[in-house]
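My structure is below; once you've seen it, I'll send some questions.
The complex is shown incomplete by one protein chain, all other protein chains being positioned as in the whole.
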Amino acid sequence: MSFNTFGTLFRVTTWGESHGPAIGCVVDGTPPGIALKEADIQVWLDKRKPGTSRFVTQRREPDRVSILSGVFEGRTTGTPISLLIHNEDARSKDYSDIAEKFRPGHADYVYWKKYGLRDYRGGGRPSARETAMRVAAGAIARKILGRRVAIRGAMVQMGTETVDRGKWDWKQVPKNPFWCPDAAAAKRWEAYLDGIRKAGSSVGAVIEVVASGVPAGLGAPVYGKLDVDLAAAMMGINAVKGVEIGDGMAVAGLTGEENADEMRMKGGKVAFLSNHAGGILGGISTGQDIVARFAVKPTSSILTPRRTVTASGKNATIATKGRHDPCVGIRGVPVGEAMMACVLADHLLRHRAQCG
Amino acid sequence: MSFNTFGTLFRVTTWGESHGPAIGCVVDGTPPGIALKEADIQVWLDKRKPGTSRFVTQRREPDRVSILSGVFEGRTTGTPISLLIHNEDARSKDYSDIAEKFRPGHADYVYWKKYGLRDYRGGGRPSARETAMRVAAGAIARKILGRRVAIRGAMVQMGTETVDRGKWDWKQVPKNPFWCPDAAAAKRWEAYLDGIRKAGSSVGAVIEVVASGVPAGLGAPVYGKLDVDLAAAMMGINAVKGVEIGDGMAVAGLTGEENADEMRMKGGKVAFLSNHAGGILGGISTGQDIVARFAVKPTSSILTPRRTVTASGKNATIATKGRHDPCVGIRGVPVGEAMMACVLADHLLRHRAQCG
Amino acid sequence: MSFNTFGTLFRVTTWGESHGPAIGCVVDGTPPGIALKEADIQVWLDKRKPGTSRFVTQRREPDRVSILSGVFEGRTTGTPISLLIHNEDARSKDYSDIAEKFRPGHADYVYWKKYGLRDYRGGGRPSARETAMRVAAGAIARKILGRRVAIRGAMVQMGTETVDRGKWDWKQVPKNPFWCPDAAAAKRWEAYLDGIRKAGSSVGAVIEVVASGVPAGLGAPVYGKLDVDLAAAMMGINAVKGVEIGDGMAVAGLTGEENADEMRMKGGKVAFLSNHAGGILGGISTGQDIVARFAVKPTSSILTPRRTVTASGKNATIATKGRHDPCVGIRGVPVGEAMMACVLADHLLRHRAQCG
Partner (left out) sequence: MSFNTFGTLFRVTTWGESHGPAIGCVVDGTPPGIALKEADIQVWLDKRKPGTSRFVTQRREPDRVSILSGVFEGRTTGTPISLLIHNEDARSKDYSDIAEKFRPGHADYVYWKKYGLRDYRGGGRPSARETAMRVAAGAIARKILGRRVAIRGAMVQMGTETVDRGKWDWKQVPKNPFWCPDAAAAKRWEAYLDGIRKAGSSVGAVIEVVASGVPAGLGAPVYGKLDVDLAAAMMGINAVKGVEIGDGMAVAGLTGEENADEMRMKGGKVAFLSNHAGGILGGISTGQDIVARFAVKPTSSILTPRRTVTASGKNATIATKGRHDPCVGIRGVPVGEAMMACVLADHLLRHRAQCG
């Protein structure tokens, strides 16, 4: 994994800035002969798209994807697939304020320190806009995995609000603007986030992504472990500060007896009696559900003025007016799913290479 | 990152099984002219070594490292450094029990599913023994980073016991067998872990690793982010199930106002007023302390019998007698420090390549 | 090096088929702050462009390049640079003949064997059209190398015709349609190639690329040698079947006395008395001119019918009518220069990483 490429055999290279003419990616290593059309990708992009509810940024980006290569007569050819989305809502507005001031929580300061210059128009390269291409690549990854593997994400915490895991219902997830699996919680969250939004504030979130139907044996010890690549994938999503597999940070408080996922034969097959491990042992999939979670920090762009400094070394304050997400974690759900799909597709190919 | 190699420019390839003749690694990409002798590596290995207190495995492994290449007249030459440690305590004991039964929480089952066969003598490849080579490589990484960068680890939670962050004192860390920064907690933990140990049980832990003196600008967006590689590095340590940067999973509960690390000019320099970000924004170091945490699950080898199955598809139970760690997290502290060092050294070289 | 990406730190990922909507590439790892505009790239593309003389294909492709990312206010930002060229002369003609028959010397048969399907419209992915993006990437690589390094290519053999090295004059190279450094030879070649062209035949060529001003020390033993990467770079150009460094294949016939490039001090500096090594020893640049040569096979598309088979397993014959190059090696000159530039830029960054 280096720079702007993700993956070993299923490789995704993304490019583009939020306010440039376009963003795009090149997906390399896709097996040949897979049915693929733009609509197969668009359906996932539409889930992530801005402006779908009052709880996400009102930037108007239709995010229409074009396939420029690698597909012939409706099937992948095994050559690189180039995807492109034009930036349509890149308003030529006044950036003089953020050109000079570093927004706390944003990458402004570090880009300037690292590169000596930066594209200060909106988010630039580190904009969450880049994640559209992750979602697009994830759509292709899902095709590689096939129907046997189902990847679903849900928001399990928003700010100080959590879900009741006893009321988890996957069918609720697409029915509320938060991808929340608990109908009662989703209702409460609506009022909660309205408060945050009207205050010009923001909150963080925890997203859980579950992959079912993944065969045992994916993952390559000891530095190409499945959980290593999942951790990298999730931590690399904008604003993520923590990643968990299975019981995650909570394993610290368990005893060996509690943590052991015991096994029994059931109908001639190995069955686990619990899944503290989140479907991964020794870096390799066990055949159980793969369970990953990640925490997204609150959107850094808020109305309340924050203290900062300028590129010329002066103290200043900054407040962000504009079309921002009160909980950027909402749009992180499809992105987390996509990254899970990319990692699994890559490991499926890697496993097939070594173990046939 | 793939298979048994870690890093992009500072590259570590490890090999070896716990009960084979030796373990080792090849460290490639080290800059030339760095003073390096075996004692520089041994000092860190001794911190991780089994048998240093009653709270870690009593396996007797002197773990004496040999440098086989890449160093001439006391200085690195820029060619690959081969390190080797002979396995001395690989007793030829009876493995027939674990040859057939899959130990819950271990990688036995998945190796068998993935490869169709496995080295069942003790831990085999996924043994924590492999981490000795990470510590060895980390010693070289520290040399590359130089004295300006200090990397220190501490245990901040053991089972249900935590530290009082108000009493954090780095000087306490080497004074107790737990690398605990809170003297009072360390005392309590002694009794607590004795209870666990005598019961043949085990507990998990949380380790925190802090790197000070890291310059701003390390890290490469968007898939070669510093936190991406740290997450991969920490998640790849045996038994780790969660990784956090800065406030970690807790950012979900914060508002944008709380989470913002505000900035002021102080003495002509940029100063941050807090460090929720753990020293990383947009995947790039800010110049603040880099703060990473990871959770280690309880040792899977315990005295209490657990239900499992056999390779021939029968139900069984298994209990592990022998020389095991009641809290394997203890030995994870030097390993976490080493992985932090390896990631930072790699990113230092990568940054130098692109930005001079 | 894998699949559609070239380079380690200066990384070029190309995509696109000859008859799809566009071709393009993503250039990653470019240092920030380098002045770059489309015209800087276009000037090199124009050298390679079809239709510049009667000796190259008459396909009409203006090959206008667009920069879609990675450049802000005229300078590189350190983020990936996306380049795109629309395919304008992708006539929707009748491909039924080549859809079914495998053209000898083309990649038709192997793509079909490997992938089970292929984009049969013209060249598809293996079309020489892809090399336009290598030339574009090479233009950026030259910017990284700076003015100190000069990279120049020339054709030294066309079919059975060679140059007289005693009459080598770099100034002649752009003055004839063959990039021939020997004015007298160029004149002869004109008549020679006219004969070939009118016969609907084709011939091969040998290209020599020379890089001057390259500092000593570039190249990383033992698998990242400078000549290893040059060999890979040149062999990867379409239709290339042989690569030489310095005296190349002819070293077999030399004695150790003849082959030694002796050294003397001259004006306080080390001077070599000859350059049989082509500027590379032990995989590392010596500071002398880097000299690489490669042989390009004759264009496979010719008027004379050749025996072949069809996808349905029948014998057939095929002749190619259309706009093809009588000596595709001519357009290989700017491509060879570009690959030299990419390899050197990559190694400059790699050297800087390890050796400061």
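Remarks
All chains are identified by letter, namely A, B and C, in their written order; residue positions are counted from 1 within each chain.
Going forward, contacts are C-beta pairs under 8 Å (C-beta built on N, C-alpha and C of every residue); 3 or more make two chains touch, one makes a residue touch a chain.
What you are looking at is a predicted structure, and each value in this text was computed from that prediction instead of being measured.
From the set C:G78, C:G122, C:G138 or C:G159, the residue in touch with the chain omitted from the display is C:G159, counting the whole complex.
For chain A, the residues in touch with the chain missing from this view are 9, 29-32, 78-79, 221, 349-350, 352-356. Contact residues of chain C toward the unshown chain are 1-6, 8, 14, 102, 104-107, 109-111, 113-116, 125-126, 130, 157-160, 196, 201-206, 216-225, 227-232, 234-236, 238, 241-265, 268, 270, 273, 276-278, 281-287, 295-302, 304, 306-309, 313-315, 329, 350-351, 355.
Counting over the whole complex, chain B has residues 2-5, 11, 13-17, 20-24, 26, 28-29, 32-33, 66, 68-70, 72-73, 75, 77-82, 114-119, 121, 124-125 touching the chain that is not drawn.
In the analysis below, only the chains that are shown with their structure count from here on.
By the residue-number overlap criterion, the interface of chain A with chain B counts as same, with over half of its numbers used by both chains. The distance from the centre of chain A to the centre of chain C, with each centre set as the mean of the Cα atoms, comes to 39 Å.
Those residues of chain A in touch with two or more other chains are numbered 2-5, 14, 111, 114-116, 125.
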